[in-house]
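For this view, one protein chain was removed and the others were kept in their places.
== chain A ==
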Amino acid sequence: MTGRDDERVRPVRITPCPDGPLLVRGPVEVVGADGVPVPARRRTVALCRCGGTAAPPWCDGTHKVNGFRTADPEPEVQAGRPGATVER
């Protein structure tokens, strides 16, 4: 069993990631403007929606450095620096 069976009954699931890509789970084929399928090398893929990727149509993490913001309802990140204190 590979789990592929449930894909037949389950629809493709697309998750918009806040300030990031569209995560696509399911048996999709992505086709370029020229009609040629873009080979996907993994079952779950991330489609760029910031426009900044160097590996279209896939997300390559560029959205984290180009200031891309989505309008998704954003959870409140705690006030102040979210971070950790690290002694260097």
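In this text, a residue touches a chain if its C-beta (ideal position, glycine included) is under 8 Å from a C-beta of that chain, and two chains touch if they have at least 3 such contacts; residues count from 1.
To be clear about the criterion, contacts and distances are computed from a predicted model.
In the listed set "NitT/TauT family transport system permease protein", "Hydrolase TatD", "Iron-containing redox enzyme family protein" or "Acyl-CoA dehydrogenase, N-terminal domain", the entry agreeing with the UniProt name of the missing subunit chain is "Iron-containing redox enzyme family protein". Residues of chain A in touch with the missing chain: 15, 17-21, 23, 41-46, 54-55, 58-62, 64-65, 74-78, 80-88.
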